[in-house]
Every structure is written in structure tokens, then in C-alpha cells.
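Excluded from the complex is one protein chain; the other protein chains are retained at their positions.
Let's turn to chain A:
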Amino acid sequence: MKVLVCISNVPDTTTKITFTDNNTQFNTAGVQYIINPYDEIALARAIELCEGGNGTVTVVNVGEATTEPTIRKALAIGADDAIRINAAPRDAYFVAKQIAKIAQEGSYDMILTGRESIDYNGSQVAAMVGEFLNIPSISIVKKITVDGETVVIEREIEGGKEVISTPMPFISSCAEGVAEPKIPNMRGIMSARTKPLSVVEPIEIAKLAQVTAYETPAARGNVKMIDAADPAKLVEALHSEAKVI
């Protein structure tokens, strides 16, 4: 089985988000980058499914040379090889088109990624790749098990879950529950340096969307403190002042 895992390079979850150039650019000063947490659990599941000689895991990232430490981390965690598409990830359509090309050339059986990146929160790439390749895409999944030629997947729905079976190849975007993130061991870290990482140039496509500006959420007013002995005052405030109950 050949598995392709799409990873994105994102600011660490503790990052305080600020912008520069009149709120048009993300301020990268002092920011630590990590594998997108959802992609990391997709990678962990891919490695689990390929354990014991069951298959190989390739990671793919659309990014400039600065993302290589993140790609090496994925190799240290246990991916077999990596491909970097040498371009800044412009928008989801662009990224999906690049990944679809790699996926087609490599004839992978399974393509996994995270449910969304924690920076632009597009949650578009997986289903777009599915459409470009005309294969099933199952978004926001919590469980993936392989049963011979069939793959059984649980996907989240409002207030419950749906159990689906799909043939291979397919693409899924992973949410919490799929696997626990893996911490690289010393052997993994050592071997990551010599695992193959190939760099390919992007294909050009028309631009359909672009970010023109950012803003940060408006600050809230001062907190109103209520005496712990009298929560009835809170109920009263929520009813007549905030009007939410």
C-alpha cells in the first residue's frame, strides 16, 4: 500500500497572531513553525497502517525551502520519503492542483491530510484533490481501518457519526481520534537526515482567491464579576442584560 500524506507548515499553537504592512501580511517575526497538528495525526495513522512492511508513507508539502525542517520532522516521525513542491502555498486551489499532480504520478492508494490547517483554516485541499483526481473524498474523519481492498471510515456529522466504506484510492481529511501524534525517537531523528527529499517545481494556474487584509478580533469590554454566593445575579444578567437566555 502506498500512502501519501499532505502536510502544511504552520505557526506553533502558542503563537500570538499579529500582522504587518497595514494588516496585509502575517508577522512571522519570532514565530516557531510546526507540522499542522491535524496533518500530524494523519501522518501518525498512515505510519500505523504501514507498519510491519505493509506499505510506504510519502509526505508532500507545498512550500519554500524554509519548510524543510518541518518536512524532516515528518521523516523523523516515520515517513519513508518526502516531496517538496517549491512554491509559497498561494491558495487552496493552487495547493490542491500541485498535490493532485504528485498523487497522480505516484499512484497512491490512500491520501491523507488534516481536516484544516490552523493558519488559513481553508479545509479545502482534501476534497479539491479528490475532485481533481475523480476519487472519493471523505472529510473530517475520526477513524480509518483497512479491511482488504475496502477501507472503513468514520466521519463526524452534527450530533453523531457516519460509518462509510470506500474503495482505494481515496482521500480523507483527518480530525482528532484518527491516531495519537507520534514523538520521533533518536533513531528516527538520525535517519531523517538521509531519507530522500525531492524538490519539484510547481505548475502554474490562474489565481481564484487572495487574502487582501487581516484583522484581529475586537477586544471585549471589561468583565463583570459576580459574587460566587449569588449565581442568581448571573442568571438575571444573562436574561435581562445580555439577553441570551
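Please note the rule applied: contacts are C-beta pairs under 8 Å (C-beta built on N, C-alpha and C of every residue); 3 or more make two chains touch, one makes a residue touch a chain; residues count from 1.
Just so we're on the same page, contacts and distances are computed from a predicted model.
J.: Can you match the unshown chain of the complex to its UniProt protein name from these: "Transglutaminase", "Branched-chain amino acid ABC transporter permease", "Putative multiple sugar transport system ATP-binding protein" or "Electron transfer flavoprotein alpha subunit apoprotein"?
T.: Going by UniProt, the chain not displayed is called "Electron transfer flavoprotein alpha subunit apoprotein".
J.: Looking at the full complex, which residue from A:32, A:107 or A:121 touches the chain that isn't shown here?
T.: The single option touching the absent chain is A:121.
J.: In the full complex, which residues of chain A touch the absent chain?
T.: 11, 13-14, 16-17, 19, 37-38, 91-93, 96, 118-128, 130-132, 134-140, 142, 152, 155-167, 170, 175-177, 207-217, 220-221, 223-232, 234-239, 242, 244-245
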